[in-house]
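Report on the structure given below.
In this view, the complex is presented without one of its protein chains, the others remaining in place.
We call the chains A, B and C, going by the order they appear; numbering starts again at 1 in every chain.
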Amino acid sequence: MIERYARPELAALWSDQHRFDLWLRVELAACSAMEADGRVPAGSADAVIARAKGRLSPARILDIERTTRHDVIAFLTHVEELAGEPARWLHLGMTSSDVLDTATALQLCEASDEILTDLDELLAALARRAAEHKLTPMIGRSHGIHAEPTTFGLMLAGLHAEVARARTRVVAARAAIAVGKIAGAVGNYGNLTPAIEAAALGSLGLAPETIATQVVARDRHAELLSALALVGCAVERIALEVRHGQRTEVGELEESFGKGQKGSSAMPHKKNPILSENLTGLARLLRAYAGAGYENVALWHERDISHSSVERVALPDATILCDFMLRRTTALVDGLVVKPEAMLKNLEHTRGLCFSEGVMLALVRTGLPRQKAYELVQKNAMAAHADPAGPAFRARLGADPDITGRLDAASLDACFDLTHHLRHADAMFARAFAVRSATSQPQPQPRSLA
Amino acid sequence: MIERYARPELAALWSDQHRFDLWLRVELAACSAMEADGRVPAGSADAVIARAKGRLSPARILDIERTTRHDVIAFLTHVEELAGEPARWLHLGMTSSDVLDTATALQLCEASDEILTDLDELLAALARRAAEHKLTPMIGRSHGIHAEPTTFGLMLAGLHAEVARARTRVVAARAAIAVGKIAGAVGNYGNLTPAIEAAALGSLGLAPETIATQVVARDRHAELLSALALVGCAVERIALEVRHGQRTEVGELEESFGKGQKGSSAMPHKKNPILSENLTGLARLLRAYAGAGYENVALWHERDISHSSVERVALPDATILCDFMLRRTTALVDGLVVKPEAMLKNLEHTRGLCFSEGVMLALVRTGLPRQKAYELVQKNAMAAHADPAGPAFRARLGADPDITGRLDAASLDACFDLTHHLRHADAMFARAFAVRSATSQPQPQPRSLA
Amino acid sequence: MIERYARPELAALWSDQHRFDLWLRVELAACSAMEADGRVPAGSADAVIARAKGRLSPARILDIERTTRHDVIAFLTHVEELAGEPARWLHLGMTSSDVLDTATALQLCEASDEILTDLDELLAALARRAAEHKLTPMIGRSHGIHAEPTTFGLMLAGLHAEVARARTRVVAARAAIAVGKIAGAVGNYGNLTPAIEAAALGSLGLAPETIATQVVARDRHAELLSALALVGCAVERIALEVRHGQRTEVGELEESFGKGQKGSSAMPHKKNPILSENLTGLARLLRAYAGAGYENVALWHERDISHSSVERVALPDATILCDFMLRRTTALVDGLVVKPEAMLKNLEHTRGLCFSEGVMLALVRTGLPRQKAYELVQKNAMAAHADPAGPAFRARLGADPDITGRLDAASLDACFDLTHHLRHADAMFARAFAVRSATSQPQPQPRSLA
Partner (left out) sequence: MIERYARPELAALWSDQHRFDLWLRVELAACSAMEADGRVPAGSADAVIARAKGRLSPARILDIERTTRHDVIAFLTHVEELAGEPARWLHLGMTSSDVLDTATALQLCEASDEILTDLDELLAALARRAAEHKLTPMIGRSHGIHAEPTTFGLMLAGLHAEVARARTRVVAARAAIAVGKIAGAVGNYGNLTPAIEAAALGSLGLAPETIATQVVARDRHAELLSALALVGCAVERIALEVRHGQRTEVGELEESFGKGQKGSSAMPHKKNPILSENLTGLARLLRAYAGAGYENVALWHERDISHSSVERVALPDATILCDFMLRRTTALVDGLVVKPEAMLKNLEHTRGLCFSEGVMLALVRTGLPRQKAYELVQKNAMAAHADPAGPAFRARLGADPDITGRLDAASLDACFDLTHHLRHADAMFARAFAVRSATSQPQPQPRSLA
């Protein structure tokens, strides 16, 4: 991933150095398990650690790979250069994928844990801003058209619930991906045993693949990429709200605008929702990687290596981007300039039309059939809409004998009561934020990998 | 979905008739809840049931829609035609999406339950055939190249584990989608209450959306489409095994071939794996629908209706196809002609090369450094491979003093023992099928919707 | 495709009846070519025509297919039932794909011709409305924020250019797809000749595949699906403009609203851009089918049949949807309610800020460095933006000595001249509509298929 969108900590997870370090960690975990099993001389792992740990040179390994055209063999050759004779006991009965897939699982767990932390921070930011605006009235819109009143806090609570669901999927995907494999060339422990695998993976915080082929099954990685795509969709939904809210004609929201920031090289008056637009685009990339992930699942027989090139690109790029997006979104939410007065002004834009349903229901309650009530209200609503300079909706209703014959002025006024629409906000908040902590309980604790 | 790929029971779930029946069921559930709440006269729902239930005419509703250009209003108008005055009490304070989204949730639950049943049948078929071939030896292949021995039963056990994981995701997605909404125009119960919603949805076997907008959040539907795409990937993996196994040169597997079936209009000798190829293609379509599902998540404000056209096509098509694929796959697995003798013949194709790793490890155990052992073995393996008419691998090893100086004939023979590679099959089966029943326990019981 | 989104004429192109009619047409074209070549008795094709043409029964063919599990053999058996002995001379040396792929090419040509006609009608509608509004001023927006003035006609001209490019791609794809194949089981004319193929395909208006395998290459179909996806993107761009224009706060555009139409079951005041939203969703489906098309290209060896199931669904669905979308878009454009007064009002919304660039440039022309000029203007612009009740931008500039020291009142006023921004509209229109007729010239005439 390009530097612009990569937090150094995430990029480091996918560096050559870290990958080779993890390979060594996996080899050593397997070696230790084989020592316990007795097939490898006691102390072999320690001897390798003493001479090789922290001294791996990615440049040297890539150099050797130019001859072998095989990365794990190049790595092992380099370890043998460093550690000498004891290195012979590494990789015994193992195949490259035992190392590669197990190390990839560790990387994906590390990356997922960063993303889960990011998600928690985003959830906290959304919760803060939602609480702040629980009762800030704004117009609810469907189809981009004013519908009925709601509050900005409820909108944020809905986004919070969306992000919480996205988190649940990442938790499930992290569990699905926390699976390694030390089972040999075709996964049936040709020169290994299930017990060695269990011990080695257990020490790394991983479970064994149920039935491996040469590799860990790729639906696990596809599930993670799908979960990240849905995180992207949640971010996109937040971004879309900000973009709409910052439109010139709407003016209810504004991304924070830094001192010295310039909106346009041509137009000095511009303040644009560029963070939100940026996030909208990045969500498309996450979807794209998920599509490639699906195609990676059905490999030939015990494996073909077509998945590898996809994963070299898509796994780092998707996790790095997802982390970047979440942190940017949290900053966006935290810094969001909210304009309650503009929300109120927009709420009044249609001069009361957003209360039309209440009028219709009041008419139904007087005994009018629903469709008839609908038509009566629609007639007045459309007239008010068509003639913005003429009487507003409430005034027209008050002048329509078909209406006033059924509803007196006080009854009509009651239909136009804004607080009526906000009366369940507390109950809804209770539900939204209770649900959150409930779902967060049973999540598997990301294990420390240190 | 075209008739060719639609089981009538699944197609019926998505028929106009069933959809309108479900709409009425949702309206009645809400009406009953409002009766209990006191805002609607007791007996209203029963009165509508008496006059309208089972009498809805899709043709008439579509006819009315031509004028209103609004499907739910057309539906309500029709119900009023049938039920007269009491119908006035339907839809009180509700918005169209309350009906539409709740009914869609019911349809998706019904479809998911069919798919879960299909998955169970496929799992059972895979388990049967796996048990049958637990110890049927075959060559494991990576990169399409012979690797080391395994068994056909282990391969099927791995596919079983893949399908079981796919099932877990469908169970999660079914829970995510079993969510309705009776919360009014912008989701904050403008003229409704959370209690009414809870009662109505509860009677339908659904939970309420945490914080609705005008609609139920669309990440739920995207999760289901993703889960179905991953079911498709699992099916594709099974199909791919069959296609490879039926290749003329491999000849280990054959789809059952019906009496009277013809393989080719030009070539009377052909028997082709057409079911598996068909399934491979259909998996692509499931991936495609998942892609569209992602784009449906970020709607404008409290909703725009762009998701609707996608869902009218993709939800029926994806669920109908998935059901069709699973049933076809089960039949494929059940009818699969397995040829153990061909598997054994192929196992011997490389004249022992598949045992090369064991030889290398035996050499390492004698004290030879790994890379040196690798080269010794590779030299003899490549020579045997390059000269298929010359001495086989075992014979070459027996004639190589670098080898025989370290391994006597008995030690060499031990490296070529097939049973060595099958010795963990029992333990692996225990794990694979235990895991299955463990994961299948906690799954939420699909509620009856009757 | 569901009835709701299928024009009957397009659906008919993909009916069983039409497909079988085309299969017969292809068989007869090949038979005639073989008669001319001498390998088939003269008059065979005529004899079959006399007895079978117009009498094919799809139901009977599907019935036979239940036994043969092979569609083309079932078809040939049925033709033999109808035509008796002369039918023996059909399909001589041919393979099923000779018939299937050639017939699919004919269907895709027919469908493409409909779509090209639709595109022409949409282009005409856009051209009409563009001409009508060539000089209707509106605010140009970037990032949803007011930028500088433009005209609604220029916006439509841009959409026209986009659709024209989409049309160019469909023309290219139609040429790519107008390719059949009568070359036998593996495409090398085992029991046929290139001359027979050329004659048969020529009579159908098709070219022969350069080098066929058993099938016509699938990149051709993928190109068509890509081209349709890009038509969908162009439609989406139009739809998006309407959706934004119809937002309550913007109010510049409105979809035509039928008499009796209802916008919402809950809110009688609503008029929603539902056609545009519907089109937005359908564009997602076209993208999805393109994705499946890419996966269909790389088949095994001379072919596998995995592409077939995808094509049975995606080719009808994509072409039928594309036709539906284009006709709906044309109606949308034709019926679009445009509100020049609202456009003018919005143009004035920022009280002159949209002229900020002109002021900056005028300052630069007085010798001020660009960045200094930018800051001077930005300072006044931000102040006007921050205080909507305070002095407008023009007034603030007139009161800022840093500005007035360089620009007198007349010079400042000149910067706020709306007509300045419209002065190139004629030249741009000339270019846009000239380009259109230029690119439309060289397009291959869709051949009559009658």
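Operating definition for what follows: a contact is a pair of C-beta atoms (placed from the backbone, for glycine too) under 8 Å apart; a residue touches a chain by one contact, two chains touch by 3 or more.
Computed from a predicted structure; not experimentally measured.
Annotation: of A:Gly281, A:Gly367 or A:Pro388, A:Gly281 touches the absent chain (contact as defined above). The missing chain, though absent from the display, is touched by one residue of C:Ala6, C:Leu76 or C:Val313; that residue is C:Leu76.
The missing chain, though absent from the display, is touched by one residue of C:Ile49, C:Leu299, C:Ala331 or C:Ala392; that residue is C:Leu299.
Contact with the omitted chain, checked across C:Ala45, C:Ala185, C:Leu326 or C:Ala381, is made by C:Ala185. Of the candidate positions B:Asn272, B:Asn296, B:Ser309 or B:Thr329, contact with the hidden chain is made by B:Asn272.
Residues 139, 141-148, 243-244, 246-250, 262-264, 266-274, 277, 291, 295, 346, 349-350, 353-354, 356-357, 360, 374-375, 377-378, 381-382, 384-385, 393 of chain B touch the missing chain (whole complex, contact as defined above).
Where chain A meets the omitted chain, the residues involved are 1-2, 4-5, 67-70, 72-73, 76, 91, 93-96, 184-185, 243, 258, 260-267, 272, 274, 277-282, 284-285, 287-289, 291-292, 295-296, 300, 304-310, 312-314, 316-317, 321.
Counting the whole complex, the residues of chain C in touch with the unshown chain are 76-77, 80, 85, 87-88, 90-93, 140-144, 147-151, 154-155, 157-158, 160-162, 164-166, 169, 172, 176, 184-191, 193-194, 210-214, 217, 219-220, 222-223, 226, 229-230, 232-234, 236-237, 239-241, 244, 280, 283, 287, 290-291, 294-295, 297-305, 357-358, 361, 364, 369-371, 374, 420-422, 424-425, 427-428, 431-432, 435.
Everything that follows uses one rule, which is that only the chains that are shown with their structure count from here on.
Computed from the mean C-alpha positions, the centre of chain B lies at a distance of 33 Å from the centre of chain C. Centroid to centroid, with C-alpha atoms defining each point, chain A and chain B lie 24 Å apart.
Counting only residues that touch two or more partner chains, chain B has 76, 91, 93, 184-185, 280, 287, 291, 295, 300, 304-305.
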